[in-house]
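Note that this complex is displayed minus one protein chain, with the remaining chains in position.
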Amino acid sequence: MAAQDTSKQVTRRRERLDRGIKVRSEDIYALNSWREALYLLAPRALPVVALVLLQLLAPEYWQRVLISTTVFALLAISWDLAASSGMVCLGQALFFGVGAYLAGIMNHYLGLPPGLTLPLATLGGGVICTVLLLPVLRLRGIYFAMFTLILPLMIERIIEATKVFGGTEGLSGLTPFAHPLWESFLTMAALWVALFGLRRIMASDYGLVLKGINDNDRAVMSAALNIYRYKAQALFLAAATGAFAGAFMTHSYRFVGMPVFALDYSILPIASAAVGGLGTLAGPALGAFILVPLSEMLRGLGGLRIVIYAVLLVVFTVGLPEGVFHYLRRKYTQFERWTEVGK
Amino acid sequence: MLQGTLIYGFINSVMLLLVALGFNLTFGISGVANFAFGALYITAGFLAWIGLNTLGLPYWLAGCAAVLITAVLAGLLYRFVVLRVRGLVVSEVIATFGVGLAILELFRFLGFIGFEYTLPEMLDLEVSLGGVIVDGQRLTILLVGAGLTLFLWLFTRHTRTGRAFRAIAQDEHTALTLGINTERVATVSVAFGAAYAAVAALVILPLGTIAVNEGYHVLVNALAVCIVGGLGSTLGVIVASFMIGFAQTFTATYLDTSWMMVVSLLAILVILLVRPSGLFGSQKQLEERI
Partner (left out) sequence: MTEPAPQPPRDEIILAVEGLSKRFGGVTAVDDVSFNVKQGELLGVIGPNGSGKTTLVNLITGFLQPSTGRVSLKGQDITGGPPYRTAELGLARTFQMVKPFYQLPAFKNVVVALFSPRVKRLAGGAYGDRDAVAKDLLEEVGFERDSWVINKQASVLPHGYLKRLELARCLALRPEVLVLDELFSGLSLAEVASLVPVIEKLMVQGMTIIMVEHRLKELFRIADRVLVLNFGQKIAEGVPAEVMAQPKVRGAYLGSESED
């Protein structure tokens, strides 16, 4: 706002300002008009409406794509939640695969319907993954990342070796969902619950502690907070989200097998987060909505798809660490203009 | 039977050691966890293959060229990718992992799949060690494994660059004040680690085909050994290689080859529960980890 424009010789510079609404703190807004309310609501409501419309109007093939996009968005949210709490996971496939297998096992061996396997696999997957990772909760950064990278790959080999749960064949002929629309709306509902629910948690004082652990875990410990408890809780939330995604896919494909532990399910969430922007949960979800349909369009390229992912991953991580979401948000909440600066 | 298992366990351990040394070397010196490691390993294999079959070079020349090019590629990887996100551990890991993935899947896309992608054996002989027949390639692995370990030991103690390596490994800031160009040493360390990967690839790959998936296995094996041994500790890597190597061979003989992975996983879990810093992880790293 400090534009001194009196002198003759004038240089110009870009100035970046916040838009009208005065933000007093994180959550208390002084809303003065419908326009301001709309300004705040629109970015939240628009995606919800758009997704519902797309789901209803798109051709059937793209409806399927939309469903798997939503599932990957859930995985990306799961990744971001763990990463925001100081646990960078290179093996999201672990959460996905454990959830997928749990649902498959309960359906195949116990004959439970999707209405039961989904919630049970979500909770059970959360618990199992948390317990599996408990020994490495003390590790940070790459140490944790390394362990999570090898865990799903090893589980894959173990299933192959022990031939449990159908071995390399997997379990097929599982119960499908009653109606395709069910599928669409279930994934969507899950996405919005996970996104808005977890975002709310991260914005609370509890979330502050999680972010604190990511930033500086020793300072959190010195504040008499048992970081391992908080990390385990965050891990449970992340794992449950990922396990739901896996359990859903099991019933959607009516099949579960070793590929659920494949690298794809680990890479895509990370790539989504890198493209969308870390640390907001919404960014990675947005990233998934960019990457998955893009990869569908690139289907003709076959194996080159993963190469393109990988390159995007590197380019965004190294060159554009901000990500799409932060960029859009900045454009939305701030505006830029040229001001003249007297010399 | 037992004798054979022991000898093949030994050879398997040396193979693990060869694979893990390079990764550990880079990490120990510059703190860069090079997740493109497996991709560099496979790249070296394909480069040698191209040199041999497409360009018709003699084996030794194709091999040397492969090692050199791999090392240069790794140096470039450090300069143009890792350096830009240096210090942001997450980004370092993701970026190197992404590069590795791109390389490996590009090979797959370009059609480098099949039984014709093999490297010939280097020594055409067979020896009998205590009644067990060992072929020339496995003998080469043993010799090169011993040679590389010895070289690493001599190099870090008796050359200028090697001593700079050790200075940086201990304390980067102090090293800076001693007039060591840490940036350059880090580049060299990444290249050096990649050269180790390339040599390992050249001696190990003739045992089978050059397969893209092998790149992922190599990375997983290197990580497993380093976690158990304690990242950055050469002694730890040696001990861990032999522990996991023998354990794997014994399970393969008395149970089934597919159980080998289970053994590595168990070893890692047990070690992490008992000693989070790995067998020989130094105090400084433990500090990092609490």
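In this document, chain identifiers A and B correspond to the written order of the chains, with residue numbering beginning at 1 in each.
Assume a contact is a pair of C-beta atoms (placed from the backbone, for glycine too) under 8 Å apart; a residue touches a chain by one contact, two chains touch by 3 or more.
Because the structure is predicted, anything quoted here is derived from the model rather than measured.
Engineer: For a quick check of understanding: of A:99, A:114, A:170 or A:212, which residue touches the chain that isn't displayed?
Structural biologist: Selected residue, touching the omitted chain: A:212.
Engineer: Given the full complex, what residues of chain A touch the hidden partner chain?
Structural biologist: Interface with the chain not displayed, on the chain A side: 25, 205-206, 208-209, 211-212, 214-216, 218-227.
The working rule: only the chains that are shown with their structure count from here on.
Engineer: Which whole number of Å gives the spacing of the CA centres of chain A and chain B?
Structural biologist: 33
Engineer: Please give the residue numbers of chain B that touch chain A in the complex, ascending.
Structural biologist: Where chain B meets chain A, its residues are 33, 35, 81, 84-85, 89-95, 97-99, 101-102, 105-106, 108-109, 216, 219-220, 223-224, 226-227, 231, 256, 258-262, 264-265, 268-269, 272-273, 276, 288-290.
Engineer: Going by the contact rule set out above, which residues of chain A touch chain B in the complex?
Structural biologist: Listed in rising order, the residues are 83, 88, 90, 135-136, 138-143, 145-147, 149-151, 153-154, 157-158, 160-162, 218, 263, 267, 270-271, 274, 302-304, 306-307, 309-311, 313-314, 317-319, 321.
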